[in-house]
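This is the structure I want to talk about, given as structure tokens.
Missing here is one protein chain; the remaining ones are kept as they sit in the complex.
On to subunit A.
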Amino acid sequence: MSYAYLFKYIIIGDTGVGKSCLLLQFTDKRFQPVHDLTIGVEFGARMITIDNKPIKLQIWDTAGQESFRSITRSYYRGAAGALLVYDITRRETFNHLASWLEDARQHANANMTIMLIGNKCDLAHRRAVSTEEGEQFAKEHGLIFMEASAKTAQNVEEAFIKTAATIYKKIQDGVFDVSNESYGIKVGYGGIPGPSGGRDGPSAAAGGCCS
């Protein structure tokens, strides 16, 4: 299927926070509690529409265990967006966010759009991280933030699409040189390059993310 742009996403975060479930909910619109744990990386893809333009999201779902970090780091290369996921019922997954963010900052391109997702918000009775803490962390680090539930699908669609919209806006604003695939963006056959496409923009939004 033709697309105007293809964005590469990467989903990161501790093991068991629901990365694969978020992906499956987004690509297949279903929740599957019984699935194999992710070894290495798995892939998903879906078309969305932004500003009437078909955009293909290619999503990399990574293994969360600490031991695999050295491998996971090689997947950041060329990602336009990242979903950084924690589990609102497990405090430690929130505590590890800073180290995930450090990895992302170090190994991804500086203009990567990062969406922080507090998953499993359907389990409010077991909540261990408040919404305000999540918001606060996102604000401090320049991330977009949402709480979501892969189980009920709440905010799942929104999280993926809002990330894409932010990337799209960056293209329109000329932050990216879309002809350079290291930004995780490919222009498709139906694509219309952004106004400053083809130039190495001085990337005014470097290191952060508009939200």
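The criterion applied here is as follows: contacts are C-beta pairs under 8 Å (C-beta built on N, C-alpha and C of every residue); 3 or more make two chains touch, one makes a residue touch a chain; residues count from 1.
We take it that contacts and distances are computed from a predicted model.
Colleague: Absent chain per UniProt: "Gametocyte-specific factor 1 homolog", "Trafficking protein particle complex subunit", "C-X-C motif chemokine" or "TBC1 domain family member 15"?
Modeller: "TBC1 domain family member 15"
Colleague: Which of A:78, A:142, A:174 or A:188 touches the chain that is not shown?
Modeller: A:78
Colleague: Of A:22, A:63 or A:80, which sits in contact with the chain we cannot see?
Modeller: Of all options in A:22, A:63 or A:80, contact with the hidden chain holds for A:63.
Colleague: Provide the residue numbers of subunit A that touch the chain removed from this figure.
Modeller: 8, 15-16, 34-37, 39-43, 63, 65-68, 70-71, 74-75, 77-78
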